[in-house]
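Sending over a structure as structure tokens; questions will come in a sec.
Moving on to subunit A:
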Amino acid sequence: MSSPSFQPARVEIKDVRKEFGTKVALNGVSLVVEPGTFTVLLGPSGSGKTTLLRCLAGIEQPSSGEITIGQQMVFGPGRFVSPDKRDLSMVFQDYALWPHMTVRKNIAFPLVGSSLSKPDRTRRVDNLLERVGISALADRYPNELSGGEQQRVALARALSARVGLVLFDEPLSNLDTDRRDQLRIEIATLTRDAGVTAVYITHDQSEAFALADRVGVLRQGELVQYTRPEKIYRHPKSAFVARFTGVAGEFAVTNVREISEKRVTVQLPFAPHMFIEATKSENSPYDKDPHLFVRASAVTLHPATSTEGAPGVIRDVAYNGRGYEHVVEVGEKATLTKVYSVDRFDRGDCVKVMLDPVSCFVMNAQEEA
Partner candidate 1 sequence: MNFTTRKIKRVRSARFLAAALGSTVAVSSLSVMSVSAATSHASVPTILLYNAQGYGDKVAAAFNATNPGFKIVVDDDSTGPLFTKIQAEMAAGSPKWGLFWADGAAPFAALDTQGYLLHNIVAKSTAYNAAGLTNLPADKSFAPTGLTVMGSLCYDSIASKGVTLPTTFAGLTKLPKGVLGMNDPTQSGPTYPMIAGIMAHLGGITAKMNPSKAQVAAAVKKGEAYFLALKKNGLEVHPTNGPTLGAMETNPATLDMAIIQSSACYGDINAQPKSLWPTGKVKYLDYSIALTSNIAVDAKLPPALQKDAEKFVAFVASAKGQVAMQHGDPYGDGLFWPVIKGVAPEKFVPNFNTTHAFAINPYVWGPLENQINSWFVKNIIN
Partner candidate 2 sequence: MTTSTLTHNSLSRLRRIPWSGLVVWVVLLLLIIIPVMTFIAVAVSPRLFHQGSSYFTLSNISAALQGYTGRGIVDSLWVSTLVGVFAVTFATAIAWIVQRTNIYGRRIWSGAMWLLLLVPTWMTTLGWTDVVAPGELGSALGVHTLFFYHMFYGASGIVFVLTTAALPFSYFVISVGMRGLGSEFEDAARVHGGGRMLTVRTVLPIIAPALLSAFAISFAEAMSDFGVAFTLGSSAHFPIATYTLFNSIYAFPANFPVAAVIAAVLILSTVPPVFLQARVMRGRSYAVLSGRTRSVRRHQFRPWTRVGITATVGLFMFFVLGLPLIGAITSSFTNTASFMTSTGIHWTLQSYKNVFQPLPSFTTLGPPLWTSNQLGLWVASATLILAYVLARRMASRTPGIGQRITDVFLLGSIAIPGIVLGVGYIFFYDQHFITSHVVDLYETMPLLIMGLIASAVPSQARLLTGPVGQIQSSLNEAARVHGATKWRAFHSTSLPLLSRALVWAWLLTFTKTISELAIAQILYQPGHEPASVVIETYLGTIWASIGAAATVITLLEMVGVIGVVLLIFRLVMPKGWRRIGEAGVSS
């Protein structure tokens, strides 16, 4: 299955629909993944991201639509190409290492039947073992490895056949936090070094933003927004995207007034004397039920003595190694979470809160049906 002349694949998904009985798991999803890029599909449980990945892999068959990987249409009207013929590989959430095979054999599995000679296969496997840092474990069995080591093996296996497309099914979700970061970096580095096209699914927004060239946000089987991470962060298309990609706070606002093409001012009910400047979200109206969505990065804390900013009280503080994250109460039942500051403010301290309009958006809280 390995490709002697390796080419990263272009992936095109056109209007793919998948139904399980009466339940619609995918509702006409379309997107294009450019060759050599790293795309992350982000969404909560039940959003359809796993189903979409499995449809790409050929493990599930869509109900309708088209999927093209590289030059080959792998799914379409009257056509279905089996998974083994799609020139791709996959890293599974539960690693899916075969317990009766050694690490070496697991990694070598995709090379069986390839045009590579045995010495070349051995060499490639050895290289991969070294690259993922598990050469010493080559003759061990999966149950003798830790979770992180198993996932490395899974990664090496996925890269061994030099396929055009690698799929990742939430590979870090079963790992400890510290291992997760380490492995995320390895996934990013190794995948980009290999030059493959990658499609990765996760429900973790920070993971998505750290890895992706493009992020697709899925909700209830629909692709809500598909663009660069920065754009999603700064211009979420809907309240759902904003919430899912992390808001420090969300407040109902009144008196929304346009002050420029991209900016508005709003009034917060709990701070009626203040007019907060915020960004108009592209393609997202704020006519019916306007809310202010505040990214954590938009918030800066100042001492209470500062002349600018809205008043607030520190309710909680946590040290995260590089600084402090605060929970700030800015009004009755109105709080801002994950507010970062290099300096520590203690619980109960009064502070002044400044909001950067670039990362504050005004949108309707409920989306159109």
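By definition in this document, a residue touches a chain if its C-beta (ideal position, glycine included) is under 8 Å from a C-beta of that chain, and two chains touch if they have at least 3 such contacts; residues count from 1.
Picked so that all candidates are chains of the complex that A comes from, given by their letters.
Treat the numbers as computed from the prediction; the structure is a model and nothing was measured.
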Single touching candidate for subunit A, where 1 or 2 all sit in one complex: 2
Candidate 2 contact footprint on subunit A (complex, rising order): 1, 20, 57-59, 77-80, 82-84, 86, 88-90, 92-102, 105, 109-110, 112-113, 141-143, 147, 150, 157-158, 161, 167
